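What you see is the complex with one protein chain gone and the rest in place.
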Amino acid sequence: MSVQTDDEYSEFRRDLHRHPEPAWCEFYTTARIVEALRERDLDALHVGPDALAEEARRNVPDDDELETWADRAREAGADPEILDRLEGGYTGCVAVIERGEGPVVGLRVDIDGLPILESEEGDHAPVAGGFRSENEGYMHACGHDSHATIGLGVIDAVLDSDFSGTLKVFFQPGEEKIVGGKPMAESGLLDDVDYFYAVHIGLDHPSGEIVSGIDGFLAVNHFLAEFEGEPSHAGARPEQGRNTVQAMAAAIQNLYAIPRHADGATRVNAGLVGGGTATNIIPEESHIEGEVRGESTELADYMFDHAERVLHSAAEMHDCSVDVTTMGAAPSATSDAALSDVVGEVAREVEGVTSVVESADLGGSEDATFMMDRVQDRGGLACYVGVGTDHPGGHHTSTFDVVEGDIDLGIDVLSRAIRHVAETRP
Amino acid sequence: MSVQTDDEYSEFRRDLHRHPEPAWCEFYTTARIVEALRERDLDALHVGPDALAEEARRNVPDDDELETWADRAREAGADPEILDRLEGGYTGCVAVIERGEGPVVGLRVDIDGLPILESEEGDHAPVAGGFRSENEGYMHACGHDSHATIGLGVIDAVLDSDFSGTLKVFFQPGEEKIVGGKPMAESGLLDDVDYFYAVHIGLDHPSGEIVSGIDGFLAVNHFLAEFEGEPSHAGARPEQGRNTVQAMAAAIQNLYAIPRHADGATRVNAGLVGGGTATNIIPEESHIEGEVRGESTELADYMFDHAERVLHSAAEMHDCSVDVTTMGAAPSATSDAALSDVVGEVAREVEGVTSVVESADLGGSEDATFMMDRVQDRGGLACYVGVGTDHPGGHHTSTFDVVEGDIDLGIDVLSRAIRHVAETRP
Amino acid sequence: MSVQTDDEYSEFRRDLHRHPEPAWCEFYTTARIVEALRERDLDALHVGPDALAEEARRNVPDDDELETWADRAREAGADPEILDRLEGGYTGCVAVIERGEGPVVGLRVDIDGLPILESEEGDHAPVAGGFRSENEGYMHACGHDSHATIGLGVIDAVLDSDFSGTLKVFFQPGEEKIVGGKPMAESGLLDDVDYFYAVHIGLDHPSGEIVSGIDGFLAVNHFLAEFEGEPSHAGARPEQGRNTVQAMAAAIQNLYAIPRHADGATRVNAGLVGGGTATNIIPEESHIEGEVRGESTELADYMFDHAERVLHSAAEMHDCSVDVTTMGAAPSATSDAALSDVVGEVAREVEGVTSVVESADLGGSEDATFMMDRVQDRGGLACYVGVGTDHPGGHHTSTFDVVEGDIDLGIDVLSRAIRHVAETRP
Partner (left out) sequence: MSVQTDDEYSEFRRDLHRHPEPAWCEFYTTARIVEALRERDLDALHVGPDALAEEARRNVPDDDELETWADRAREAGADPEILDRLEGGYTGCVAVIERGEGPVVGLRVDIDGLPILESEEGDHAPVAGGFRSENEGYMHACGHDSHATIGLGVIDAVLDSDFSGTLKVFFQPGEEKIVGGKPMAESGLLDDVDYFYAVHIGLDHPSGEIVSGIDGFLAVNHFLAEFEGEPSHAGARPEQGRNTVQAMAAAIQNLYAIPRHADGATRVNAGLVGGGTATNIIPEESHIEGEVRGESTELADYMFDHAERVLHSAAEMHDCSVDVTTMGAAPSATSDAALSDVVGEVAREVEGVTSVVESADLGGSEDATFMMDRVQDRGGLACYVGVGTDHPGGHHTSTFDVVEGDIDLGIDVLSRAIRHVAETRP
């Protein structure tokens, strides 16, 4: 078999772009990746349940929702036999290549889309190119279609090289909701990995720029707080209600007022809130979907402990109850310089790379950190790499897009880095 | 023409019950009333726009919503010619009978339904009787189907009597959202009314009990506050957001804390609130649909003035803006003893009336008060009458229902009272 | 013995006016009253501890404070032997006259002053008359000096009459802090009282006007909430603090937002608050001195239950603790018409009385209600009487004063009423 042409990658990426799917619903996406992988000379391919620790899965949509997306994938032409293996929302897969002696190197790419309505403007490349999202209201607005393609391309490049060792490529579902990283990290498939790379395109770095080691991951905890009280007529019997909107408001005010921490950056947001049924009824139910973050996992924990106290006290204050559920979470992580140095070294040799940045802060959250931490905890090294691209709209906006040539650049840099670490064992 | 049989009234009420419609969407209801009225010997019939002061209409749904309800009415068999006259949501009508010399007596009945899903239990009479709501999610859960029927019955009874004077029956739309009373009060049709009755069934009074004069109307102002700020990524750039959920929470906390007033009861409720789009985005938009009330119109105004200040300051506090719109309102009102005495007097003569209560507090709000105040301001008298009924579920619950015989009782009491005041001019 | 001249009453009142003393510190005042009573032909005189239920005393100042006021009284010429009997702040007394057969009639007058700096303006009568407060920062700004004088005058008038029965005059300490009424009510001395009057001068009624029965007492609960947390440097270690000022602020916001009650008026106030030590220290301690009230005792209890929940939850929310102590309290009460009618009847015969108002609402709180409730609970009747006076400044202001002739009017009306009820046993 031979290295794929760039056109094939472009075609593959555009196919995924036309079918963006949210966490645990990446049926079409996974099926297409599996189909493509089956054409490669792999030594193992773990699909769905094999690649996910059951007990670590969170926030899985209900059966109706899963069924809807699976049907859509089927109608779009996904292989029914593969879809069957993903039943229950066990999306994603792990490809394994074993090529003789050498260390185990891992690469993680994420594959899910976002609930964003894609632009219909003519100057938006996917519109002009005829590959705008066909799942209306959803969009690959963060480049995960490119990431999956990089994963495929790196496999090809490594297969085509004199690589000696084992390569595992983790096609991870549910990054946007930070729900897929943990189950994949705890699947067991990561436990023999010596060197681990994760990759992201864009991040406001221009085409031609490689960030060899990204840090500054904010640990995060997404939570859902559901308040329950008692309704009552607001005019006739205000005192008989137990008012969840008052509880929710007290919680919001005090969540944002959790003390800052001297050890580093913290964050809190009550991003999606609501409650009540009608102006004249004391609101019986309300909810806060929010998040806390911290520059370190400890700082995020500090914030979450305080958030829980605030939520419970606010409920109690208005004689209501509250259930607080973690919807998704990710720890912080740090890129190892040894792996980052390798990326910098090989990147400088790649044609098209015009700039190498040694370090940059993500300033957001990512659940690749679960995998990075897992590898590092077991004595391995991990590194998160950025591949710049000139994106017209920002990440998570309706006009986000990538320069497709930068996908090839990413394949080149990462496959070289993988081969280099397998050889040099830094 | 002859007095209608009770069965006709029952049938009429059940027909309305099957087609509950919200404010400004009472297309089927109005059409059915108009059809029935056309069969009577009226002297005038003001339909839709003729019966409503254009400039006083508030909270009219958008065209799509109106169209949807009009279509539904059409499909349910409403007369298309009448529906045409209601275009734009000009629902309701006023029937006029002129019978020689005498004062002008007004009767107001309201006709709208509620956004409540009607019970499907077999012991719920409309289910057993086959007249459960056909507009799923909407229900006549406050007896306005009975009110409209009483209006019709009173017309019959007066037509069949030696009544001398003028009778105007106001079939008012949009009471539940307190939006229909004011436009009808200011339509001009009320301006020559000397004596005015309004009627309500149930109100937790048992079958056989008549409340001859209800007081204790809380003046009310329903408002919608829409906050607008600026979104931002909650992890990467929290400081660039202008957070409407913080503004909303500050507003809620302080709305409920508006100082109590020594002159009488006040109320406030943030009944339906929401904001934000995602856990990781600083919320750009949020809203409060709420209400304030007061034992007097002045007290409600006091509350609304404070509410507006709180809403604007809360927005300002978080560098957001807010639009506050009055969605509906009603003043307070008092029943005149002279008219109430008449009701008491005639009620005691009616077979089936087992108890007459002279006075009771509504403890809620009603926009019949606009009409009562208007009549009283111009020198007339007004009175709000309660007709008891054993209702299994409370008002505004999914199992509310009435004893249909109490509709006839209401017709009897009110038509007698109307004839009595025309004769005695109290 | 003979009826005292008015001049003696004026002199007595002015002496008390010069020596205003706060709750449990009425040493001079009690001593002067006891001295004056000793000159009368009493059958019993219960001083201090004898007239107070030990376990019901609250909010007694510490020994230093008591000692300071006792010393001041001594220096002002109070009888040291009497002062000894008041040790520990057992102020107030009860005078008893037994004159043959007849019911037991009680009269309550209160004797304490307020922490208000009296006006130094020349047109303030106590300045012009040379009897301005000598206890700088304290003032008889609510007429209790007049009340004590009325008590004395009523004794004289009854002694000088053909009264048959028993009269008990309760000179009650600590009304302003609502701490004296309960201990006196539970002293046992009230338990045989058949008819009970309490009296207040002023209340915005003019000279010559008598209010024969005052109602509208708001039940009240004064509380002190003391928050305790943990200090920390606000710049270096904000997260190590447990911030009582945040707890206090959350409590204040939510105290004022306790739901209004459909059964009647409620009140809440965080009247005196504070916390913290320095701008750069997370505040370790803070406090709220506040109150809740209700139109009925049940409504005040409703408010206090909610207030306690709010205070505890607010503390918990910020990982602090809070102690909530009741500092004083008073129930609601109602004047019996039978006793009020007597006052109205006799008042109309008194020269100088130009108007009798049957009923008025106090709109505030008073701990005479403990005594009224006690008498009524045991089958007796109770009534609170207002004696109008043209007061230049409002109650509790630095220019409050009374027309001294109205003291005589009060003596006349109340002594007549007492004799009348003893005779007619209404």
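Just a few scattered comments:
To keep things simple, chains are lettered A, B and C as they appear, and every chain counts its residues starting from 1.
We adopt the following convention: a contact is a pair of C-beta atoms (placed from the backbone, for glycine too) under 8 Å apart; a residue touches a chain by one contact, two chains touch by 3 or more.
Everything quoted here is computed from the prediction, not taken from an experiment.
Summary of contacts with the chain left out: across A:S133, A:Q253, A:T279 or A:S313, the touching residue is A:Q253. Here the missing chain is touched by one residue of C:V96, C:I281 or C:V350, and it is C:I281. Here the missing chain is touched by one residue of C:P126, C:G290, C:P331 or C:G410, and it is C:G290. When the missing chain is restored to the complex, the residue among C:R58, C:K168, C:H200 or C:H222 that touches it is C:H222. Note that of C:V105, C:A198, C:A234 or C:L299, the residue touching the chain absent from this view is C:A234. Contact with the undisplayed chain is limited, among C:A76, C:A270, C:A338 or C:V357, to C:A270. On the side of chain A, touch with the chain left out of the figure occurs at residues 253-254, 256-257, 259-260, 262, 265-268, 363. Touching the omitted chain from chain C are residues 218, 220, 222, 233-236, 238, 243, 245-246, 248-250, 252-253, 256, 267-283, 286, 289-291, 293, 327, 363-365.
Although one chain is not drawn, its touching partners on chain B can still be listed: residues 236-239, 241, 243, 246, 250, 253-254, 257, 259-263, 282, 302, 309-310, 312-314, 316-319.
In this section, only the chains that are shown with their structure count from here on.
In this view the innermost chain, defined by its CA centroid being closest to the centroid of all protein CA atoms, is B. Fitting chain B to chain C on CA positions gives a rotation angle of 180°, reported to the nearest 5.
In summary, the pair chain A and chain C forms a contact in which both copies contribute largely the same residue numbers, shared numbers making up over half of all those used. In terms of their C-alpha centroids, the spacing between chain A and chain B amounts to 51 Å. Centre-to-centre spacing of chain B and chain C amounts to 50 Å, using the average Cα coordinate of each chain.
Averaged C-alpha coordinates give centres for chain A and chain C that are 69 Å from one another.
Residue positions 253, 256, 267-268, 363 of chain B each touch two or more of the other chains.
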